[in-house]
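Just one protein chain is left out here, and the rest sit where they should.
And then chain A:
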Amino acid sequence: MPSTAKSPSKRADDVAELSKALKLLSSKQSDDDRANAQRRHVLRRVLNLLTIAVDVSKLFPDVVLNAHTVDVACKKLIYAYICHHARRERELATLAVNALQKDCASANETIRGLAIRSIAGLGVDDLIEYATACVMAGLRDAGGYPRAVAAMGALKVYDLNPSAVRETGILDALREMLVNDTDAGVVGNCLIVLREIDGIESLATKPIVYALINRIKSFSEWNQALILELVGAYEIQNKDETFDIMNALESRLSAPNSAIVLGTVKVFLNITLEMPDVHQQVLERIKAPLFTLANGGTVETSYAVWAHVRLLVKRAPILFSTDYKNFYFRGSDSGAVKSLKLSMLVAVADAQNTYDIVTELTEYVTDADIGIARAAVRAVGEIALSAADDLEGIVDRLLQYFDLDIEHVTAETIISVVNVLRKRPKYAVQCVQAIKNIDLIDVVPSRARGALVWMYGEYGEDIPLAPYFIEPVLTNFGDEPSANVRSQLLSSAMKLFFKRAPEMQAMLGAALLAGSCDTNQEVRDLASLYYRLLERDVRAAEKVVNSRDKSSPIYTFKETVIEDETFDKVFNEFNTLSVLYERPEVKFVDPDAFTRRARVDADEMDDIAAGGGGSLIDHSMDMIDLGDTDEEKASASGGSAVDLLSLLDVDVPAAPQSVDAPPAVFALDPLPALDSTSFQMKWTSAAVVATGLQATLRSNALASAAQVTQHLAPRGVATMASGGPSNAMKFYFYAIDNGNREIFLVEALIDATARAATFTAKCDGRGTNFVAFQRLFAEALSSIP
């Protein structure tokens, strides 16, 4: 039993002892039962050490020496060990190949499969010939297990070296097996592999789709899900086909696995898009199984199902309007599910069920989870906005939430009430009545503060205490953290001034003065606009700020929350993560993820530099110029103090760069974090680029890449990848600006013998401190001891 309390030296002893034991066992016969039992025991200890991150790589030769055993359990342990280390110990991996190749011809089906899996999974490019040969042989194996393993192995080898696979007949063999193999597991794996290599569209042909649908029940659930995905990509040719497919897949709707049901739903919805009647029947038909899964499944799977129900509900709310009770909360619901249910209740609310829904939502307003309570208020507000006429009851209900006297409920209710008022001014009297005693000081969230301040300005004549509520805030104008609220304060102070001049005059003057010195440009602009308005013509100013006819709505609200186009895209991506995130794939999937490339190694980074990165080099020089001018601009504007008087004489000055961001002291994040995927993405997408930068190395004792990385790490420059001989070391570094979080990426070539370094730097962002970073980096390189 591994114990985490062991000291490193004790562990070293363990490794030495295991090495001795393995050497001893390697001379024993392959079918010696007692030796095999001992081998198992020893190998298990080796793997246990491996799982607790002890370095057991020294044992590699000893382990391989035992590979001749015929015991399956031992084989597995040995293969697990080999695959784990092959990437790191490439020379040693060659040692293992011989044994693996021999096992690929073993009489035992399981051992053949294991050997193929291991040799294909070695991930060593030098050994690719052996791997393709074993995979090819495996595809023709008599046993289903080796064939399935070999199919999967083809993909692994392909990912390592696509052309090596294309040169062989492997892909053709897979295509043939996809339709003709008798073993469902093999067919499933062929589908997986070809889908990744050829793409799903090229597979969605009539013969393949029909062949798979007809035997769908013989496949595992996971392969059924894949087949359904394939059917979803198939374009049907006529109506008969639609019904044939639906009949064949109908039974999949009562599968207990939500992945299969959702896959089937996707197929049904897609193939009936051109037939509205049938499409509607499909929607009716799928409700029952979806609700069963959503209510009866595990917490996690039901969350995913509810997310899909939400999509369907938003797409066709009318069809679900009588099912609204299914969207009521249960005590067992997670926060995530409650949030989904709220948006569905809003979507299905119509003339018949609104009263019930709002009554139910009112119960949620006191939910212990503050986020849910606020979302419930918001939901009632949204229903009030979208409901047709008879909504008087809803507004009253909304206003009652003020009586609860719960801080976060009051804040959220203010926002909702103001939204309703903007659209339906006829409720002004009761809303003002309810809101008139709420003091700004008791409301914390800035959106609610902004909304309340708007009320004070708009309906100040009916709120007796309005000037006194905003007085403390106006006099300490700069203490208000939110710029939006500050803008709103100025507007409301102006409006109130024309309604209640005696109370407001002094306050307004002070506020405008404070506003004109504000750190936020919009607030400054607004303050000077009001100031000049008042100075030129007070009557005109009144017309400008208080010209609105209060009986007409200010603006109309979009009826759908998601834009239609986005929504359709998400619907097309039914049964994917898009539905859970409510955003289409293009918004979150890195397109490079499909360019089949494994974890960033030094040699793989070369590909990127040669491929995608190359085209950027041409633009690099003017990019840098841009960065410089930006910096100059910022510093220039920082110096020009904006004072009110000077503005009065000028027409409209050119908008100065923001002054609230004085050039910060440049520093790098001491512990930058960036994963290799983002590094690759940013490397190709970075707009600010500088190439051909030079640095001289003072050191003449530079021998290893580790020296460089160790030297740079404490300076905030982290290493993504490194490698190469000492006269052509190649590095990928990254660093993060501590101030504005911009990311710097560097590709550096260091020739230790010539003591010279060339590097390309890129910045993911505006490049405010890009030049400073280049300087820092060059200095850091040259100071390597």
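To be clear about the criterion, a contact is a pair of C-beta atoms (placed from the backbone, for glycine too) under 8 Å apart; a residue touches a chain by one contact, two chains touch by 3 or more; residues count from 1.
Throughout what follows, contacts and distances are computed from a predicted model.
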Undisplayed chain, where the name is taken from the UniProt record, one of "MHD domain-containing protein", "Trafficking protein particle complex subunit BET3", "Vacuolar ATPase assembly protein VMA22" or "cyclin-dependent kinase": "MHD domain-containing protein"
Full-complex contact with the absent chain, from A:Asn180, A:Thr205 or A:Ser220: A:Ser220
Hidden-chain contact residue, picked from the options A:Lys338, A:Lys499 or A:Lys762: A:Lys338
Listed residues A:Thr576, A:Ser726 or A:Ser782, member touching the removed chain: A:Thr576
For chain A, residues in touch with the removed chain: 1, 44, 47-48, 51, 72-73, 76-77, 80, 110, 117, 121, 123, 145, 148-149, 152, 155-156, 185, 189, 192, 220-222, 225, 229, 254-259, 261-263, 288-289, 291-293, 295-301, 303-305, 307-308, 325, 328-336, 338-339, 360, 363, 366, 368-372, 375, 403-404, 408, 411, 444-447, 481-482, 484, 573, 575-581, 585, 588-590, 593-594, 597-599, 675-678, 681
